[in-house]
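Handing you a structure now.
Only one protein chain is missing from this complex, and each of the others stays in its spot.
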Amino acid sequence: MADPQVVLITGASQGFGAATARELAERGHTVIATMRNPDRDAPALIEGYTGRIYPQRLDVTDASMISAAVTAALDQHGRIDALINNAGVSLFGAVEEITDEELHHILDVNVVGAMRVIGAVAPSMRARCSGKIINVSSMAGLIGGPAVGGYCASKFALEAITEALRYELQPWSIQVVAVEPGVVNTEMLHGNLSAIASVREGRSRYQGPTEALIKGLRAAANRRQGPRSVASQLADLVEIAEPLPLRVPIGDDAIRISQQRGLMTDDEWEGFLTSLRDEGFPGSYFRVVEEQGVG
Amino acid sequence: MADSKVVLITGTSTGIGADTARELAARGHHVIATMRNPDRDGPRVQAGFEANMDVTRCDVTDQSSIDAAFALTQEKYGRLDALVNNAGYTTYGAVLEQTEEEVHRVFDTNLYGVIRMMRAAAPIMRESGGGKILNVTSIAARLIGPLFGVYCATKTGLEAVSEATRYELARHGIQVCLVAPGIVKTDNQWRSFDTSGAFNDGVSEYQETMQGMLDEVRKVASGRPGGRLNAVQMADLIEIDEQPLPLRVPVGEDTIRAFANRAAMSDDEWETMLWTTDQEGYPFGFFKNERAARAQHFG
Partner (left out) sequence: MEVAEKLAPRVVIVTGASRGVGRETARELAFRGHQVVATMRNPDRDGPAVVQGFESHIQVAACDITSRNATEAAAAFALEQHGRIDALVNNAALLLIGAIEEVVDQEIHDLFNTNLTGQMRMTQAVLPAMRRQQGGKIITVSSLAGRIAGPAFGSYCASKWALEGLMQALRYELAPFGIEVSLITMGAYRTEMQFKSTFTTQKLQDGTSVYQAPCEAFIEGEKVRANLNPSVRTVACNIADAVEFPDPLALHIPVGFDVHRVMPLRERMSYDEFEAMISGMRNEGFPGSWFGTIEENPPVPVAE
């Protein structure tokens, strides 16, 4: 059994975050599970894990709340061994129609949000010359696709942050890792799915293919697994004593796609991706474009 | 949510097999958990899942026990949706010091055993229109290391028959898929770890290196996570309706990175790295110890 670790995880109210908090608690670790609305979401999460999961109010867009939460966690538990930057939002819609505010919001949560929490936690890790920072990226951090450009932009940026930070924190023996889950059945693709205004209002020039993509992705998610593989992989990364790799794809689809992308040139990859017509990402999009054309 | 599947797993007394049986049972599937000694190991694995887990004896080197396990499956469920060939063990020893008997025994379990199981499962799966066969290989199938040569041979052999049957059984809707765990803290490095007679008797030509490397492997393994991730990944693969499953799924950050590193290097680069690295641990310590002796012949 690995020594009990103190882990702070953001966005723990549902999805990857909740599953990972529970998995870590199962394995005997102490989890500071942060979320925007603990009054509403914490009771369900901590049921059966009192004294192991500590819910904490935290909004990654609010710097003062982050600093207060991290201070409180350090006061109570003495240290944070691992930080899992999991909080994130999605954005569906063609690049042409994304508004400034929409792009700023997804960056503010998915990229700057993670950087804020890192900024608050890193000093205590540097002081102990130890720690792990695990950023939950996505396959969309390694490949681009139609109707998810804003989301890709945020995850590509998070990948770059991870890689640079890895070099910067190495001297203090702090390890920085990005994980890339594939398509997983969570609320991110259902109740929490967020689309740009033009799509929500049904007036997008790309309405047909974007709706098909969302529908296809949801159908694919329903055919696929829940967040347990992400939870066990993250918990393993927290526990592992050896040096961690820079990137860890999670799930058969992510492992397979990252390998394929690595072997192909841009042209080969583009040819492969645009040939897809199956239900899901990005086949559903291309199929509708092929059937209906563009306006 | 995936429909309830009927899954038969071998080698479920401990480790990844036990974790997988319990993970699948927890998700509501019907599990036939097979092991060599159900009286001793069964109750612990089955605890809490008595309603949807059958524990039964199956030694993959014993055809009659295989027949009995499949007869039970047929009789109780009339179908088999997935077979997980997990039973296997590790041998440790210099290749030429392993006896005929040692070599035969590990092939009998790790390779012939899987072929026997697939031979028994295929007709049942074909009958019901298809199925999935997950064969548990290892990081060692692609990272061939000294002192594990015979074990690696069983796993590369397993990779070959898995890939071939994947092509051959496609016509029946049966998907064969390799799952490659890395180093997992299981009995594999202790109880299910068969050290060569030469080493046990203290007469191996590599005695000291073997002892050092064995300690290293066990030290690394003790700091590794258990088999849960493998269990979850296999349960996911069984539930996923996506077609087709990948041929090979490395599981765990160590296997993913090791496969990527090996694939990115030519054979020459790889070998040069091994002979020149100053890293410690297995297998690097072996190369450090052998470097001088090699240099006398090859510069």
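Letters A and B mark the chains in the order given here, with residues in each chain numbered from 1 onward.
In this section, contacts are C-beta pairs under 8 Å (C-beta built on N, C-alpha and C of every residue); 3 or more make two chains touch, one makes a residue touch a chain.
For clarity, every value in this text was computed on a predicted model and none was experimentally measured.
**Q** In the full complex, which of A:Pro55, A:Gly88 or A:Gly150 touches the chain missing from this view?
**A** The missing chain is touched by A:Gly150.
**Q** Among A:Ala68, A:Leu107 or A:Ala219, choose the residue that contacts the chain missing from this document, as touch is defined above.
**A** Of these options, the touching residue for the absent chain is A:Leu107.
**Q** Going by the contact rule already stated, which one of B:Ser128, B:Thr195, B:Asn261 or B:Asn289 would touch the omitted chain in the full complex?
**A** Of the listed residues, the one touching the omitted chain is B:Asn261.
**Q** Take the complete complex as the reference. Which residues in chain A touch the chain that isn't displayed?
**A** Counting only chain A, the missing chain is touched by 63, 94-98, 100, 103-104, 107, 111-112, 115-116, 118-119, 122-124, 126-129, 140-141, 143-150, 152-172, 206, 245-247, 262, 266-267, 270, 273-274, 282, 285-286, 289, 293-294.
**Q** To test your reading of the contact rule: which positions on chain B touch the chain that is missing from view?
**A** Spelled out for chain B, the touching residues are 257, 260-261, 263-265.
The rule we apply is simple: only the chains that are shown with their structure count from here on.
**Q** Using CA atom averages as chain centres, what separation in Å is found between chain A and chain B?
**A** Result: the chain centres lie 31 Å from each other.
**Q** Under the stated contact criterion, what part of chain B meets chain A in this complex?
**A** Residues 220, 223-225, 228-229, 232-233, 235-237, 239-242, 245-246, 249-250, 252-254, 256-257, 260, 263.
**Q** Using the touch rule from the top, collect the residues of chain A that touch chain B in their complex.
**A** Residues of chain A touching chain B: 2, 220, 223-225, 228-229, 231-233, 235-237, 239-242, 244-245, 248-249, 251-253, 255-256, 259, 262.
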